[in-house]
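See structure below.
Note that one protein chain of the assembly has been removed; the remaining protein chains are unaltered in position.
And then chain A:
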Amino acid sequence: MKRVFGQYKALLFAVCTLPIYAVASPLTINLPAETIVLRPSDLPGYVVAQQKCGICHSADYIEYQPPGFNQKQWTGLARKMKESYGAPLSESDVGLVGEYLAATYSGKPAVESKPAIKAIEVASNTVDKPAVVDVKTLLDQNACLGCHAIDRKVVGPAYHDVAMHYKGNAQAISQVIDHISHGGSGRWGEIPMPPFPGLQPAELKQLADFVLAQ
């Protein structure tokens, strides 16, 4: 942040003062880290919220809402995110997120809580295990295509570029499975990919196969 202060540009116009020479360099900012995370829950909507709400905004949007809203109101808010802001939520996601938010955010403000990773484990163990479905449904259900496309970079890398990157790598399948399951950042830029702890091993393999075939 000190760099920013050091880069104050000269006034290009100032009444009653002499112009100072402008510094010709871009102004760059680094923003402080987020500190609020979603409140842990063993409801399935918690996992959906982690994967989909966080694509576009930090969790403080939710954390600072007033107490007392009911499930219908929270579900309405989730629907607004889907319909007005284009959040990649299925109709069932809207219901799950509404249920999670109402159950978790309608009471008192958050208190310090157990580590989030623990809660993710709990959540992933209690999510209803869906039957294995086709890859298109998996892509839809997990909003993969919100951030990825086959042949061009969106938020994350193009699947084709991922496939090219791993070409000839004997560990490709297990590495891609690991990256989908646990998320991560730094491989394709600073924008992190959220973890998808709710996916079954067979589903992870299906998705990884699909990506690597592009």
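General observations
Just so we're on the same page, a residue touches a chain if its C-beta (ideal position, glycine included) is under 8 Å from a C-beta of that chain, and two chains touch if they have at least 3 such contacts; residues count from 1.
As a convention for this text, contacts and distances are computed from a predicted model.
One chain of the complex is hidden; its UniProt record names it "Molybdopterin-dependent oxidoreductase", one of "Peptide/nickel transport system permease protein", "ATP synthase protein I", "Molybdopterin-dependent oxidoreductase" or "Phosphate-binding protein".
The chain not shown here is touched by just one of A:C56, A:A103, A:V135 or A:A163, and that residue is A:C56. Where chain A meets the omitted chain, the residues involved are 1, 4-5, 8-9, 11-15, 22, 24-39, 50, 54-61, 64-69, 73, 77, 84-88, 109-113, 115-117, 120, 146-147, 154-155, 182-185, 190-195.
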